[in-house]
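What you see is the complex with one protein chain gone and the rest in place.
Right, subunit A next:
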Amino acid sequence: MIKAHPSEALLYQYSSGELSCAMSLMVATHIDMCPSCQRVSAEIEQHLCEKHFDEIAAKWDQKQCDDMLAAIFSSESSHPLIHNDPNNMICLQGRRFNLPPTLANNAYRIGDWNHMLGKLWRAPVSIGGVENTNLIYMEPGATVPEHTHKGVEATLVVNGTFSDEYDSYEDGDFIMLDASRKHSPRTVQEDCLTLATLDAPLHFTSGISRLLNPFSSLFFK
């Protein structure tokens, strides 16, 4: 059962097309996994349509209509800008993961897996924009040292379970944290695949892990 959802404000911005590419990908993937947000975003689209199409707009004269209609009737049908080879399965460390449709459509953007440190793996997702978006894989018993974020970190659980000081999160949970929240994500018995986007490097806050700060770009780029 998904318990952590994007706020309605975020869903509204998403449906209006106002979010960055990275955040749009995160929200779209959550919506793939979440029947409740599918419903809400359909309602938001309906609401946006009523809002934007409601105003009385001046009718077009016949000539104006005919000119554009002529152009439309003589146009060729175009194909959507979509990669023709959706790949809905990825493999890592002998595990196979199902990708939700939005990630499957964008699977060709997923780069090679790199071992970060400890039990953490990362594959970059190239979608443009200033944020860094990665798939992060935590083996069972992995810990990310306690850190804050200079910017906003959004995390979506694609498969598995991880916990931090606040709660534990499962498939489909969507978590947004800003600079005011310290946390150290960890896995126990189960592994976890997440999609994460960051708009600034992590900042490690406790004990010896502060030594990592000079290398925090490891976690960022």
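What we mean here is this: a residue touches a chain if its C-beta (ideal position, glycine included) is under 8 Å from a C-beta of that chain, and two chains touch if they have at least 3 such contacts; residues count from 1.
Heads up, the rule we're going with is that contacts and distances are computed from a predicted model.
When the unshown chain is looked up in UniProt, the name that turns up among "MaoC family dehydratase N-terminal domain-containing protein", "Nitrite/sulfite reductase", "RNA polymerase subunit sigma" or "AzlD domain-containing protein" is "RNA polymerase subunit sigma". Considering the full assembly, A:69 is the residue among A:69, A:117 or A:179 that touches the omitted chain.
Hidden from this view is one chain, which touches subunit A at 3-5, 7-8, 15-17, 21, 24-25, 28, 32-33, 36-37, 39-40, 42-43, 45-50, 52-53, 55, 57-60, 65, 68-69, 71-73, 75, 77-78, 80-83, 86, 88, 98, 100-102, 104-106, 109, 126-129, 159, 171-172, 174-176.
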